[in-house]
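A single protein chain has been omitted from the complex, and every remaining protein chain is retained in its original position.
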Amino acid sequence: MTEGRDILYEIHDKVAIITLNLPQVYNSLNNDQYLLLGKLVERANDNNSTLFTLIQSTGKYFSSGANVKDISLDFNVDVNNDLEETKYWLNNFTSRNAYLTHIFYSHKKILVGALNGPCIGLTTGLVALMDIIYSINDEDVFLLAPFANLGLVTEGGIGYTLLSRLGLSYANEALLLSKPIHVKRLLQIGFINKNFQFKSNQVDQFNKSVLKELLNSSINLESESILDIKEIIKSNYLKDLESINSKEIIIGLKKWLKHLPQERFKKIASKNLKHKL
Amino acid sequence: MTEGRDILYEIHDKVAIITLNLPQVYNSLNNDQYLLLGKLVERANDNNSTLFTLIQSTGKYFSSGANVKDISLDFNVDVNNDLEETKYWLNNFTSRNAYLTHIFYSHKKILVGALNGPCIGLTTGLVALMDIIYSINDEDVFLLAPFANLGLVTEGGIGYTLLSRLGLSYANEALLLSKPIHVKRLLQIGFINKNFQFKSNQVDQFNKSVLKELLNSSINLESESILDIKEIIKSNYLKDLESINSKEIIIGLKKWLKHLPQERFKKIASKNLKHKL
Amino acid sequence: MTEGRDILYEIHDKVAIITLNLPQVYNSLNNDQYLLLGKLVERANDNNSTLFTLIQSTGKYFSSGANVKDISLDFNVDVNNDLEETKYWLNNFTSRNAYLTHIFYSHKKILVGALNGPCIGLTTGLVALMDIIYSINDEDVFLLAPFANLGLVTEGGIGYTLLSRLGLSYANEALLLSKPIHVKRLLQIGFINKNFQFKSNQVDQFNKSVLKELLNSSINLESESILDIKEIIKSNYLKDLESINSKEIIIGLKKWLKHLPQERFKKIASKNLKHKL
Amino acid sequence: MTEGRDILYEIHDKVAIITLNLPQVYNSLNNDQYLLLGKLVERANDNNSTLFTLIQSTGKYFSSGANVKDISLDFNVDVNNDLEETKYWLNNFTSRNAYLTHIFYSHKKILVGALNGPCIGLTTGLVALMDIIYSINDEDVFLLAPFANLGLVTEGGIGYTLLSRLGLSYANEALLLSKPIHVKRLLQIGFINKNFQFKSNQVDQFNKSVLKELLNSSINLESESILDIKEIIKSNYLKDLESINSKEIIIGLKKWLKHLPQERFKKIASKNLKHKL
Amino acid sequence: MTEGRDILYEIHDKVAIITLNLPQVYNSLNNDQYLLLGKLVERANDNNSTLFTLIQSTGKYFSSGANVKDISLDFNVDVNNDLEETKYWLNNFTSRNAYLTHIFYSHKKILVGALNGPCIGLTTGLVALMDIIYSINDEDVFLLAPFANLGLVTEGGIGYTLLSRLGLSYANEALLLSKPIHVKRLLQIGFINKNFQFKSNQVDQFNKSVLKELLNSSINLESESILDIKEIIKSNYLKDLESINSKEIIIGLKKWLKHLPQERFKKIASKNLKHKL
Partner (left out) sequence: MTEGRDILYEIHDKVAIITLNLPQVYNSLNNDQYLLLGKLVERANDNNSTLFTLIQSTGKYFSSGANVKDISLDFNVDVNNDLEETKYWLNNFTSRNAYLTHIFYSHKKILVGALNGPCIGLTTGLVALMDIIYSINDEDVFLLAPFANLGLVTEGGIGYTLLSRLGLSYANEALLLSKPIHVKRLLQIGFINKNFQFKSNQVDQFNKSVLKELLNSSINLESESILDIKEIIKSNYLKDLESINSKEIIIGLKKWLKHLPQERFKKIASKNLKHKL
């Protein structure tokens, strides 16, 4: 198990802190690491003493998404056996995304993201499922959902959450055109709650300040009220989000079975396709 | 009846003006006064000659919410008789909130709020049900929904309206963390339509200017069209709002029956709990 | 057929360009011209080689809405024959709006609007159905939905789209009070994606720059992914939009049958009613 | 105007009676007659003294649907002019169906159908929008929605109402396979409220008995309560129905523009296509 | 407290049994008794050892609804004081119905009704919220929702549940025309799960058989699965039900404030109005 190395988990007072700790690969995550992230969020959910689940990161990127270079992923899986290939992508794509998205949107605590840098791909979908989002004060912070660039479709429920949180115009730019949405815009539109006055080389101070902010925020709050209010708010949109999740996990599968993302990733690797960054 | 003293009602051309007139208690309202507010909004609804229902206030606060110090409220009601206690809070909490929320969201005229100062609690829920919202130009104007601070849950449908009008990030800050949302942010995000250039000690001029603005706005408008357009717009979200209202009035009741808000209010009274202001 | 004169259609690489070309009447459109617009959007939809459908315009206005001065419209139609009058407005109002709104919200490509100037009436409804919206950098650009001013109700699904894209406060101002929403606010609130640095007398350069922007945006995007993502996003709200469209086309009809808009248009023509501009 | 001849309208106590009176053509209706039906239903809606709107018929059929042999319908309309052809079918199909469907589902009184015989096509859609449905006791009574047989799609909201009232299995048989649903099944499944013991040659007695049943039923009922209860019930499904109506009126239009129904009707006329009866 | 006398509560293995025990008044319930019923259902909800909550009755009627003859209800309340009268009916109508309906539809166990005889009024609404419904084999068993007869509107969410469980035709007969729905029809349409072969004078044996049936049914079932499945099923319709509940509790209030039901009840008492039985 890679917990305690790739992704850290600790309890600080009322806050469960989950830290992406793979700065050398820009916190890209392979399938096992994504599942581990889900398991740790579940663990935080089951902890009766916490109120917040804070997901923070290390290094220059919050997360650069799925680690497609990871040796555990095999693009050349048995393409002559349709059934085997379907199973492969069901197990390496559909089930991971179904699970992670569910774990995030069914989380009962206040889910907080601390964006220390850019966030890309599936992780952007997960960030868009968080309740409260803070960022470091660096104009290079952005969210990127490059699914159209990669021959995929939206993931992590982002086909619902971005529309709802950014409005149609920006959501379309981000999702149809794979455009990054920069921190300035995210602040203006109210997607990011607050910008902390640290630079990208001050991630530790940023993370500590976010933690302090949460601890201060929670003084005198009644936890039972918070959990109930969160459930009331979520009841507004849960059905819509579940419906989009249902679509995304199978329509995305079909793209893998048509080899669209495989070709895109190969081109990126061979420098014949400029990545959307 | 306290109409004409605690809450004023007058017709000015096409505008029914309802004025909260309890500046000495920051326009906190006891149960009877909240019901009176509802009855006056109903009266405005039934007036065939008006187009706008303007709710304005006096003094430093638009409204500081429920007046829990009011002698008519008895926190020590028969706690040894579960049935009696349930009846007490059904009658002093559930029925009031069910009624007021319905009266506001079923209002047919253009419902306008003129925020002369901060607004807190249930009244914040009612403001969030208004069609058009103006504010005085004072950085101390804010909305506060301190339900998590008071051991309660959201009221007045605000579990729906804030999500819809502020976006998830700000709504969560306001509702899960009981944070005030200040006028600057409310303007930026488009919750407040317009800021009038008066200070907090110029409430009369502010209220007059809002009235003038409405009268000017209504020149050459066809009332029948407006009422139909409002009904069309409302049909988008009425079901969601009714559903949240249904939850809020009973989940809140259960908090009173668990004595969470009673303990909170006692602590506040004894200065052992810092209020969220 | 007026294609190639009143409204132009050309394919430029991945972009189908539809140009409103009636600058002398501020691109107001009569019924046939609106239908033609719909047919051209359908044609773009069926073109397998394009990814974008760009709707641009000429002269000072993007479009000033329905051309009510057009000789083809007869306000005095057989008012003594209820059945004939109903047929007349069904055919000259209901069927046009039902068709156009459907054609726009069922469009599969990325639908882009290039606002070279103000946009009024039904065309504002159509703009609010577009995926991505750019504007020229001129403070006189605005959207106007003067239906309450004209004795009508909302058209083109705008009773849904403005609420969703502007928030309740601004949508109410625009729809209940027929207030123009100016470009500055549209940018701030994220309705307009980007402002191009051209003035109102540089429409050609503006249109060329928008085209260039789209061509640049589409480099390295997978079309199949885009079409699927758009369908996923649209599945969030299509039912709500269809429901509003259903209401608008018949409630509007009833206004014509009560002669409210006819009287309003006559007053405007005779200068006895100040138009909302 | 054909009222008083083709379709009769009379008030009997609390009941507005609308009678289809074209037994010689099996109460098939041309476009003007369908519009007239809509106008009469509107008139009944506006009558303050009635509680029921009873739609009954004459002869062997309740209604055999649209009268496609009517000389007013021109299948050969200008097929070389796409715009003109679109206008033609917008005016002769889309607008009629949009209007009629809306008039029926927005009706405020208790809408009662008295099925004296088979009902086919668009009229079946209208029957499925009625609140209470009675039938004569004849095994040849059936509902038929032969849209798949005619190259069309569902009309009158029947894509929603049959699913809701018959369940998926029967709705699919009726709509996908154009199968008639016979009175026995309609009674068993609870679509028809009650079967009156008259035969198909006793239509007058049947109609009189239905009227008597309604008058008896309404003794001691509070009209205001009924209207409010109907509105409460309708609020459960109105949005879904409006959404389906929006789809049906334009997807059907596209079938006419592809000439599918025209070819089908020609084949039927030339006996080369066996009609689904 | 009247528990143990008016309404009985006992635990039998996995079944919490709640027995209406006022056969002398046909199990009509006054406000306190309805609240007590709600509290007992809540108690059953909180019992970790039970799986079923069985509501059964005694004597000839399951329940004849609200006991309007009860001396605790004052029809002549302060009709000259609108505010006081509003409070009176909020407290004696709105809050009771809001609470009871919520308690029933938020119940987590399998809620079973054993109909030993007719059921009328608000209790019919509660029965329609139950998961599984058994009846005695007596043709006089019926459900009656006489709200239109009494100048009221639907209660207990029955404006949603009857539509959903009986289909539109029967729901309309029951709710718009206040017609009783008899056991034969309820069985045929699948509203009642099963008819037990006992007559109306064998209530004890019937109740015992129902209990035995439940105990047999629950052998080898996994409780956690059942609770989760119930929650999954309920998520299909909870929002719709909450929305209807929100409407019913305030629209009904308005009827009391217009004195419609008061007049009806007076007429019934004076024999001038034939009750719908």
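Each chain gets a letter, A, B, C, D and E, in the order it is written, and its residues are counted from 1.
To be clear about the criterion, contacts are C-beta pairs under 8 Å (C-beta built on N, C-alpha and C of every residue); 3 or more make two chains touch, one makes a residue touch a chain.
Just so it is clear, the structure is predicted and the values come from calculations on it, not from any experiment.
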Option touching the unshown chain, where A:Lys14, A:Arg165 or A:Lys247 are the choices: A:Lys247
From D:Leu168, D:Ile219 or D:Ala269, residue that would touch the chain that is not displayed: D:Leu168
Of A:Lys14, A:Arg96, A:Arg165 or A:Lys255, the one touching the omitted chain in the full complex: A:Arg96
Identified contact with the non-displayed chain, of D:Val25, D:Leu73, D:Leu227 or D:Ile251: D:Ile251
Among D:Lys39, D:Lys179 or D:Lys230, the residue in touch with the chain that has been omitted: D:Lys179
Those residues of chain E which, in the complete complex, touch the missing chain: 110, 131-133, 164-165, 188-193, 217-222, 224-226, 228-230, 232-233, 235-237
Touch residues of chain D, complete complex, unshown partner: 147-154, 159-160, 163-164, 166-173, 175-179, 185, 188-189, 240, 243-244, 247-248, 251, 255, 258, 260, 264, 273-274, 276
Interface with the unshown chain - residue positions in chain A: 1, 32, 35-36, 39, 81-83, 86-87, 90-91, 94-96, 98-99, 102, 106, 238-240, 242-243, 245-247, 249-250, 253
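Keep in mind that, in the parts below, only the chains that are shown with their structure count from here on.
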Number of steps on the shortest touching-chain route linking chain A and chain D: 2
Chain copies touching (chain C, chain D) - same or different residues, decided at half shared: same
From the options C-D, D-E or B-E, the pair that copies A-C, where over half of the contact pairs coincide: D-E
Chain A and chain B: spacing of chain centres that average the CA atoms, whole Å: 36
Inter-chain centre distance, chain B versus chain D - centres from mean C-alpha coordinates, in Å: 47
Junction residues of chain C - those touching two or more other chains: 164, 188-189, 240, 243, 247
